[in-house]
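Left out: one protein chain. Kept in place: all the others.
Note that the chains are named A, B and C in the order they appear, and that numbering of residues resets to 1 at the start of each chain.
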Amino acid sequence: MINKIVTTMAEAMAGIRDGSTVLIGGFGSVGQPDALIEALIEQGASGLTCVANNAGTGHAGLARLMELGRVRKIICSFPRSAGSTVFEELYRLGKIELEIVPQGTMAERMRAAGAGVPAFYTATSVGTPLARGKEEREFNGRRYVMEHALNADVALVEAWEGDRWGNLAYRASGQNFNAVMATAAELTIAQVSRIRELGEIQPEHVHTPGIFVNRVIHVDRGPDWA
Amino acid sequence: MINKIVTTMAEAMAGIRDGSTVLIGGFGSVGQPDALIEALIEQGASGLTCVANNAGTGHAGLARLMELGRVRKIICSFPRSAGSTVFEELYRLGKIELEIVPQGTMAERMRAAGAGVPAFYTATSVGTPLARGKEEREFNGRRYVMEHALNADVALVEAWEGDRWGNLAYRASGQNFNAVMATAAELTIAQVSRIRELGEIQPEHVHTPGIFVNRVIHVDRGPDWA
Amino acid sequence: MQPFSRGQMAAKLAGDIPEGWFVNLGIGIPTMVADHVPADREVILHSENGVLGMGPAPAADKVDPWLINAGKQPVTLRKGGSYFHHADSFSIIRGGHLDLCVLGAFEVAENGDIANWATSENDTAPAVGGAMDLAAGAKRLWVMMEHTTKDGRPKLVERCGYPLTAPGAVSRIYTNLGIFEVVKGQGFVVREMAPGVSFEELQAKSGAKLHRPA
Partner (left out) sequence: MQPFSRGQMAAKLAGDIPEGWFVNLGIGIPTMVADHVPADREVILHSENGVLGMGPAPAADKVDPWLINAGKQPVTLRKGGSYFHHADSFSIIRGGHLDLCVLGAFEVAENGDIANWATSENDTAPAVGGAMDLAAGAKRLWVMMEHTTKDGRPKLVERCGYPLTAPGAVSRIYTNLGIFEVVKGQGFVVREMAPGVSFEELQAKSGAKLHRPA
């Protein structure tokens, strides 16, 4: 019997190696896999490249991981936000590498990774400093830059519900980067607020089919649907 | 008040011009927008480029459109199937142009069109006759071909349910090419078996957001959910 | 001289959005536009984080912790709204499906160039977010901003000095002093001036030539 549900964070984090590229889902606080990030801090892997929309805030979660010196590089669209002091300090000291990617390009690069597309063209960033060093090419009279797939070793995502085959469904704006990142990593680990029996998530309503998910762990995130 | 629901096929087909590229959804008989194809036959546009997985069967629908001499070119993955006699005869006589595209490349080319990606790379068809004349390039030690977006003027799709904002949801394997084609055309016309009030389709369960759909018409396709 | 208030700017812009348009409102002042769409007009708001059909902010006791906008504020969803993931959301943006995007800006040039994300070529960790995707992808880009910087420097310029967000993208600008079309081959054309503002004053506060409407 297939059973992707694990019951301890140690099982959830097993095998994450130093030097891994780790995708961290969520947008703002919605769908942010907080418990998994804490578990990764506990687990100990270092020299990580982290991909997330923001570069962490305060001193918990991703910010804490950076503060502990475990993050070599961060790939994100919006590093500076309220409370991103840990990142800013490390960056000023040259202790962390930064790759700025437009938000849509970041999403599309991970979608490409999941879809077997090694590179694609986009109009986003053409004519701006972020296109520097990138190959440009004209199609139908408009200029585009080439962008590469962003494959990862690990994805940490949060969904509303999941089952033992790894099927996930999200609530409201919780799909965000989670549903994309789940497709782009070798090892996708999901924290879900509800564990469902097989078939309880209607097949038309599965957002992330189980083929993209390796481990599911229960982390309750509050009350049911309004 | 936004109201994309039209009540006559004449309204549904209004403005389709000679020489248009028309995407025809469905896979096999599932999600095939039969009533819209019949309406297109009635409407009269000719010199069409049709994109569909198959090249029609029997003497109805797409086969009939071809038989009437209205299709200049067909783009598909599987032209020869049981009953594709109309296509085969026209093709033998040199009266129709054919572009064979691997099924996944066809889907991805339309997805790219909808996503603003003018071109992308894929491993599919590398080393085969279908890669002839296509630009090849190596990424990470593997060879890929470049494929272009497949944009269209019109998409004819079938969904299970739709509302006046154009939101669509599909039943079982009915998403197939429909949900992809809906994103790739300037004018997307959907036949739906059920018209819903706004909000009746739960927001997490909308498969094709209304932004991709221009017109919705009610064509009953049988009983409700099992 | 009676410059438009921010509410007036938002109302002017909202009044110019036809029913049925799909619109993304950038973070900051543009967000105010949502509150000024006429009640009898259906305009469908998109948010980068996977929301179509956004409604107003919820009452404090009705906040859904799973529903925020791109500015990370709690919002609501209108009937007919839908949710999707980031790649699909940016397909909507980059695939040219939005009728309009409204952004704030540091500078807009007379060729339609916009600079709104970084204040220096050497800014080492600027935050771009979805601005470049929106500016390059939407069918139309309108800018809503103060006419000059706090220290009085013009924001309508001949050429942007700040790093670009996208070249040639802006087609209309709403400022506290007036409304301007960006016309290809011509530049800034004044469509409306705030009450009591003269063309000469407006020109004096702008860094590029203004044109009177034909």
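Criterion: contacts are C-beta pairs under 8 Å (C-beta built on N, C-alpha and C of every residue); 3 or more make two chains touch, one makes a residue touch a chain.
Bear in mind that the values here come from a model prediction, so they are computed numbers and not experimental data.
Contacts of the undisplayed chain with visible chains (whole complex): A, B.
Residue-wise, the contact with the chain that is not shown comes from B:Q175, picked out of B:S20, B:Q175, B:T188 or B:N214. In the complete assembly, the contact with the undisplayed chain comes from B:A123, out of B:A123, B:L198 or B:V219.
Checked against the hidden chain, the listed residues A:V71, A:V86 or A:A115 yield one contact partner: A:A115.
The set of chain A residues touching the chain not shown comprises 1-2, 111, 113-117, 163-165, 167, 183, 197-199, 203-204, 206, 209-212.
In the full complex, chain B touches the omitted chain through residues 27-31, 77-81, 87-88, 91, 98, 100-105, 107-108, 110-111, 122-130, 160, 170-180, 207, 222, 226.
Throughout what follows, only the chains that are shown with their structure count from here on.
Common neighbours of chain A and chain C under the contact definition above: B.
More C-beta pairs touch across the A-C interface than across any other pair of chains.
With every chain reduced to the mean of its CA atoms, the largest distance from chain C is reached by B.
As a whole-number value, the distance joining the C-alpha centres of chain A and chain C reads 29 Å. Chain C has its Cα centroid 34 Å from the Cα centroid of chain B. Centroid to centroid, with C-alpha atoms defining each point, chain A and chain B lie 32 Å apart. Listed for chain C are residues 77, 83-84, 87, 90, 93-94, 137, each touching two or more other chains. For chain B, residues that reach two or more other chains under the stated contact definition are 115-117, 203-204.
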